[in-house]
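The complex is shown incomplete by one protein chain, all other protein chains being positioned as in the whole.
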Amino acid sequence: MSNPTDVVVVGAGPAGLAAAATLGRHGARVTVVDEQQRPGGQIYRQPPTGHTRTGRRTEAGRALLAEAAAAPHLDWLPDTVAWGVFGTRAGLDDYAGPAPAPGRLRLGVHTPDGGRTLEPAALVLTAGAYDLPVPFPGWTLPGVLTAGGVQTFLKAQGLLPGRRFVLAGGHPLLLVVAAQLVAAGAHVVEVAFSQHLRTLLPGPRDLAAAVGNAAKLAEGAAALRHLRRARVPVRFGTVIRAAHGDPELDGVVLSRVDAAGLPVPGTERTVACDVLALGYGFVPSTELARQAGCAVAWRPAEGGWIVDHDDWMRTSVPGISVAGELTGVAGAEQAEVEGRLAAYGTLQTLGLLDADRAAALARPVRRILARRRRFAAAVLSRFAPDPAALNALVTDDTVLCRCEEVTAGDIRRALCDHPHLGTANAVKLLTRAGMGLCQGRSCQPAVCRLIAEQTGRSPEQIGAFTAQPPVKPVPLASLAAAARQHDDQG
Amino acid sequence: MSDTATPARPTRTGLHRPDPTTIMVDGEPVTAHPGESLATALLAAGRRTTGETTSGAGKAPYCNMGVCFECVVTVDGQPFQRSCLIRVRPGLIVQTGPAR
Partner (left out) sequence: MAHYDTAVIGGGLLGCAIAWHLARAGTRVLIVEKDQVNRHASGQNAGSLHFQLEFRMVEHGDDAARLAARALPLHLDAQRTWAGLEAALGAPCGVALRGGLMLAETPAEVAALDRKAALEREYGLDVQVLGGPQLRELAPYLADTVRAAGHLPGEGKANPRLVTPAFAHAALRHGAELRTGHRVTALHRDGGRWRLSTGDGRSDTADTVVLAAGVWTAELAAMADVRLPVFPVGLTMSATARTAPLLPHLIQHVGRRLSMKQTAEGNVLLGGGWPAKLVTRHGRTDLDRNPELRYESLTGNADAARVVPAVMRLPIIRSWSGMTTLTPDQLPLLGPVPRRPGLHVATGGSAFTLGPTYARLLASTLLGDRPDLPLDDYSPARFGALNFV
């Protein structure tokens, strides 16, 4: 199938928008794919079509959204899942040349109208990140949500998903979300922050930076002030131990932790609430990049597995670049800057920009990037959750894999019965953890931490669940229709 | 647990919305606004539980961004649709309950 697209950008968050706008401005024909309805990604998520915000709040990311909307040569594919990259490894078919110039990549997409392929000369993957899932007893109850999920309900859907909120975790996003909830009239009963305040010093400036946007440097501090003024207790050195309720959440157990981050027995207290929002940081969405064969590296402070890249954001697979959170969780500003850099790299590959001009254009971008990276590096490590502290929240009957209902005890027993097993994939095969609809996104971090604890193996030895197409579920009928389409043409 | 006076029902806030429409959820009419996410509509209608695990435990939206698949429902006969990504349109027919 011939396709006039030069570049497909997967993900319309800050990284993808910046990449697409930059590519389009320099003459590349770009298709942007996102499974959400509207561009913006997680942070600049816009309300649904036909909805408008009450009040006169300025929209975050407005400049970038406008830049992308005005960029030439841009084609949008909303509500569309990118589920597989083909022809990057074996190098045998006419569609998979060894270098991007003669060859084209094939990207399988599932649109509201069914399945098809896009055949760009280059791909920019900007799939972002998602909230780190942190299991503990009761975390599967209706009413327990991620902090990002609560924020999205509030900001993009105008919904307060409950009345009495407890927020727990270890990421500064918690403070921002708590302040937004208070501003929207919710009752925030408590914010439980796992770190001790002293470990977070030198200060709230960094809190905001870690959330991701230098323009919001003061936002974390401001959030904290708002919460104090609204008399919302923000307790540091406090963790979530359990969520209760039948059939739905009606309360949580919190307790103090010691200097090592481990719960102090006897300090448990129960707090009534109907929503618990969990914010422990983010996991980069590397699935599509890994499926395509891009090399990854283990960087715990940046969210876990991240995609390797050179200084033009090119991955180990020719024709594929990355930008944003999948190079390491570092926030929206860095994502945007990386998106532009990935665009300049890709434009060179496409022959639309010569090396000198690209270097000149990239210079100011690189300066910002260097500053952002230094800053992010200084802050990130302070919020990176400690594996032992997270493991301490898990009891034997805590569900790790929500989809297949596999508990920590199931996995411990499997490792005891089969002491020769010690990789994420082997444990998945034996226990079914990671075999459900979410494809392991919800359980992989906890399963791997547990394997590490039980076997003493390193995260690199344990590895990740292999990423295979489709990287998100796709209806059989859509795949079958794509087969028919191919037959008709061939 | 003493301080539970406020009802748990989620509330809509902060947006001007298109006029409401009706969708059918498990055979009952539910009022919702075209364009909002189905998860929003279900929660706002007081349905905090939107599904069931194989062992019968309740499930509900968790990530609200299309990653966890905890919020899946059957929409117009198509199973396993993420209610946090599906948008309300007039006449939508939704089944919650066990995911199958």
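Each chain carries a letter (A and B) given by its place in the written order, and its residues are counted from 1.
By our rule, a contact is a pair of C-beta atoms (placed from the backbone, for glycine too) under 8 Å apart; a residue touches a chain by one contact, two chains touch by 3 or more.
Please read these numbers as outputs of a predicted model, since none were measured by experiment.
Engineer: Considering the complete complex, which visible chains touch the unshown chain?
Structural biologist: It touches the following shown chains in the full complex: A, B.
Engineer: Among A:G220, A:G237 or A:G422, which residue is in touch with the absent chain?
Structural biologist: Answer from the full complex: A:G422 touches the omitted chain.
Engineer: Check each of A:G13, A:G251, A:G436 or A:P459 against the chain that is not shown and name the one that touches it.
Structural biologist: A:G436
Engineer: May I ask you to list the residues on subunit A that touch the chain which is not drawn?
Structural biologist: That gives, for subunit A, the contact residues 84, 86-93, 106, 108, 115, 117, 404, 417-418, 420-423, 425-426, 429-430, 432, 435-437, 439, 466, 468-470, 473-477, 479-480, 482-484, 486.
Engineer: Since one chain isn't shown, list which residues of subunit B touch it in the complete complex.
Structural biologist: Where subunit B meets the chain not shown: residues 54, 77-80, 99-100.
Operating definition for what follows: only the chains that are shown with their structure count from here on.
Engineer: Could you work out how far the Cα centre of subunit A sits from that of subunit B, in whole Å?
Structural biologist: About 23 Å, centre to centre.
Engineer: Tell me, which parts of subunit A touch subunit B in their complex?
Structural biologist: Per the touch definition, subunit A meets subunit B at residues 35-37, 42, 47-55, 79, 130-131, 133, 140-146, 148-150, 152-154, 157-164, 184-185, 187, 189, 247-248, 250-251, 270, 272, 274, 285, 402-403, 405, 436-438, 441-442, 472-473, 475.
Engineer: Using the touch definition from the top, list the residues of subunit B that touch subunit A in their complex.
Structural biologist: 1-4, 6-18, 33-37, 39-40, 43-44, 48-50, 53-55, 57-70, 72, 78, 80, 84-85, 87, 99
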